[in-house]
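Removed from the display is one protein chain of the complex; every other protein chain stays in position.
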Amino acid sequence: MTSLLETLFTTPLWSGLIKAIAVFSLLMLTALVLVWFERRVVAFMQNRIGPNRAGPFGILQTLADGLKLMFKEGIRPRKVEVGMYLAAPIAAMIPAFLIFMVVPIGAPIHIGDATVTLQGADLNVGLLVVLAKSSLAVYSIVLAGWASGSKYPLLGGVRATAQMISYEAAMGLALVPVVVLASAQLAGGDVGLGTMSFATIVELQQGSFRGPIPGWFVFWLLPSFVIFFTAAVAETNRAPFDLVEAESEIVGGYHTEYSGFRFAMFFLAEYINMFNVCAIAVTLFLGGWLGPGADLPYVGWAVPIFWFLVKTYALLFLLVWIRATLPRFRYDQLMSLGWKRLIPISLVWLVLFALVRAWQSFGAPWS
Amino acid sequence: MVELVLFVVFAAAALFGAVTMVWARNPVYSAMGLMLSMFSVAVFYVSNGAHFIAAVQVIIYAGAVMTLFLFVIMLIGVDKAETRTENLPLQRPAALGLIALFGAGVVVAGRSAWVTGRTVSPGSPIDGSIEEVGGELFNNWLLPFEITALLLIIAAAGAIALAFFRDDEEGDA
Partner (left out) sequence: MSLIDYLPIAIMFGIAVGFAVASLVLSRLIGPKNPTPEKLEPYECGIVPLQDPVQRFPVKFYLVAMLFVIFDIEIVFLFAWAVRFHDLGWYGVGAVGVFTLLLIETLVYVWKRGALDWNIAHRRRRVVDRQLREAA
């Protein structure tokens, strides 16, 4: 039995297949739970009950909605550009699924003699993949908007693109201090896959910051975390940055002309992206899967996964809370916040942090 | 073996993208063709061990530059019919001549080994990790790196000069 498992996890093809299927299942399950979670939480914040009919506490509501959309007519309006129109929902799904492959969800597991990492692929350029993914996510939206041949989708698509690229710049700048800190923490030690690999960054957050406070990067890099999280909310087009689908002005934005399961795919991609950005924020700033209890007998391997999910859902709760609290920005306010606040602040913070950290690591420049 | 399969598949994709870019009547399809080409090139970088350059290719070219192109297309007007009149005389013969020249160049370059003078032993993986590139950049190529910043300022100034004609004039917004 053990030897079969060992073979399965050490052969690249099989282990790759198992990891991909595991991540896929996790993301689908997450999307189902997350939609319900958001609706319930927002409902309670607004003194409503929310979906509570399908299954215990209504947890199967999303599944029911998804199945319903499956049986609905997929209307394809007369003026669409067929090829791009059909490709856009698929283009929305792919980056959403791929990005999670670089996130480690638990400590490496030992099966027999083999060590299995609970991570799809540990890349040398791990952090850059986050930016690459956001670059590609723009396409589905701009294509959906343009291919629909209708005014609201076009407006929504162009707005979305400008918004996403503006906040991607802020997000990239907020991530540079993370790498600086990782490099300083590593201090020329064994680099393994380098300081941009997610697994390395999680390992570096072991130890403590001051006394009992854990060594999570957020305690060093609070401004970066705030900027990253703000930019992440904007990247996923969530309230208060949901001008992309501002119902009161441009109907449904880029997916106005999508119905049935094609719409469901945009919806699914949005929720998976919410989970992705929160998982990345947890990995980079909140210690990833680190947490007490990983040495417990029998269940020790599952404890890190538990901590990872707890932290991620805490951030997701914050995301939903923000949505329930803040009104939507106006477009010029949105652009001002991105270009005149977040980007200058992250630049100044980067310089300050690099100077302070260099002073700590290398002493005064004149000595 | 894997490299060969990857090369064949993505070279075909890159060529298909390039042809689409030239051929498509609609500029948005052209842009998508170009994106496919750039993405295929990123895969080549990965298969050669240049992970950092591959990521940069996707972020900058397939991401930022293509977004810029799409905006320019939107700016000009997407569905504007392309005019078929040619303003440059002798455009077609000149194009044919250039193609012939390019083909000759490919043949010459493919037959000789003097092109770069650098030898890369086949089979030895190149370390194109970001650490290597960073060390190389800051230790040996610092001046070009700083000049890049100047170049980018010029780009910003150029973009503004294009977008706003005069300081006191209302922009096209």
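As written, the chain order gives the labels A and B, with residue 1 at the start of each chain.
To be clear about the criterion, a residue touches a chain if its C-beta (ideal position, glycine included) is under 8 Å from a C-beta of that chain, and two chains touch if they have at least 3 such contacts.
Since this is a predicted model, take the numbers as computed values, not measurements.
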Contacting the left-out chain in the complete assembly, out of A:183, A:205, A:236 or A:283: A:183
Touch assignment to the omitted chain, from A:21, A:222, A:299 or A:314, lands on A:21
Contact with the hidden chain only, please: which chain A residues? 12-13, 15-17, 19-21, 23-24, 69-79, 86, 89-90, 93-94, 97-98, 101, 120-124, 127-128, 131, 148-152, 154-155, 158, 161-162, 165-166, 168-169, 172-173, 175-177, 179-180, 183-184, 186-188, 193-196, 251, 256-257, 260-262, 265, 331-332, 335-336, 339-340, 343-344, 347-348, 350-351, 354-355, 357-358, 361-362, 365
Missing-partner contacts on chain B, residue numbers: 2-3, 6, 46-47, 49, 51-52, 56, 59-60, 63-65, 67-68, 71-72, 74-80, 125, 129-131, 133-135, 137-138, 142, 145-146, 148-150, 152-153, 155-157, 159-160, 162-164, 167-168, 170-173
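Operating definition for what follows: only the chains that are shown with their structure count from here on.
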Listed in rising order, chain B residues that touch chain A in their complex are 26, 28-29, 32, 35, 51-52, 54-56, 58-59, 62-64, 66-67, 70-71, 74, 78, 129-131
Show which residues of chain A lie in contact with chain B when the two form their complex. 81, 83-84, 123-125, 128-129, 131-132, 134-136, 138-139, 142-143, 146, 158, 161, 165, 191, 194-196
